[in-house]
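So the structure is just underneath, and the comments pick up after that.
Of the protein chains in this complex, all but one are displayed in their positions.
== subunit A ==
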C-alpha cells in the first residue's frame, strides 16, 4: 500500500515512515537483511544496490546518522577569521537535521526521480572508488584507501582544503569549518575545517557486521561482500531480470554498484543535482591522464641513463675512428 503513494504528494513515504518512527523500528520488518553477516576476509568489498527494491523510506539515512553521530564535527565558534576574504565559512552545525543532501552531518541521502512513469529512489553516498582521486591527490595524506576498498578521510589530520571534493567526480566529501587540525596550525591562512563522508562503518565491518545503512534497510536493497562475488551477482541480476548497472566502469571502477530498472542516462537527466546532490552521468577515470603518464615518469631515469651511455659510446667510437683514420 505504501508503494502506491503519489511521489508528488506533500507527505512522502519517507516522511510517513519518519513520522511513524519506522526508520528506527525497521528491525521488525520481514524483508530486512539483518541476519546477513559479512565474512572478514581482508578482500576488497563492494556493495550492490538494487534500486527496484528501494522505497525511499530513509531507514538507511537514519541508521547512518545514529551510527555516526559521535563522529560528527563539533566546531568551535566563533570561527577564526580567514584570509583572504574569499575563503568562505561552510557551517552545517546549525542545520544538522538536513537530510535531503550530503552535508558534514549527513553522509547518506536518498535521491529520487520519476522516469518512464516509475519513481526510482537512489541512496547516495561515497562510491568508494577502486582508484580514488580524493585519496590519490590529497596533498596532506589525509584521505586513503583501506585494504578492503573503503575510502576514508582521517579526521585527525584533515585540514579541510576540500581538494578531495574538487577532484571527486561526484563532489561527495562535505566540509565543516571550525573543526580539525587547521585550528592548531595557521587557521587564518590555511585550511578550513574537516571533510566528512561515508566511511563504510569500519568498526562494524571489522566485527563481521554489515554497515549500519545495510542492516537497517527494511527492503534488503543493499548487499555487501567480496567484490568479485558482488560484481558477478550484479551482472547476473542485470542479465536475468533486465536492468542497468552504474558504478562498474565509472571513474575506473567503484565499489558501489547500482542496478536500476530504468537507464541511467534518463535517471541522470531526471535527478536534482547541485552542491551535496551528486549526479548519475557516466564518469571517465579521473586519474586516467596522470596514470598514462606514470610509465614515462617511472622509465625516465632509465631512458636518461641509457641515453648518456649511448652518447658516451658513440663519442668513444668517434675518437677511435679518428685515431685509426
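Here is the rule we go by: a residue touches a chain if its C-beta (ideal position, glycine included) is under 8 Å from a C-beta of that chain, and two chains touch if they have at least 3 such contacts; residues count from 1.
Convention: contacts and distances are computed from a predicted model.
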> For the chain that is missing from this picture, which UniProt protein name fits: "Cytochrome d ubiquinol oxidase subunit II", "Peptidoglycan D,D-transpeptidase MrdA", "CBS-domain-containing membrane protein" or "Iron-sulfur cluster-binding protein"?
Replying inline: "Iron-sulfur cluster-binding protein"
> So which of A:73, A:161, A:193 or A:243 would be touching the chain we can't see?
Replying inline: A:161
>> So one chain is hidden, and I want to know which residue out of A:69, A:114, A:300 or A:316 touches that hidden chain in the complete assembly.
In response: A:300
> Which subunit A residues would touch the chain omitted from the figure, given the whole complex?
Replying inline: 84, 86-87, 130-131, 135-142, 144-147, 152, 154, 157, 161-163, 166-167, 190, 252-253, 286-287, 289-291, 293-294, 296-298, 300-309, 311-312
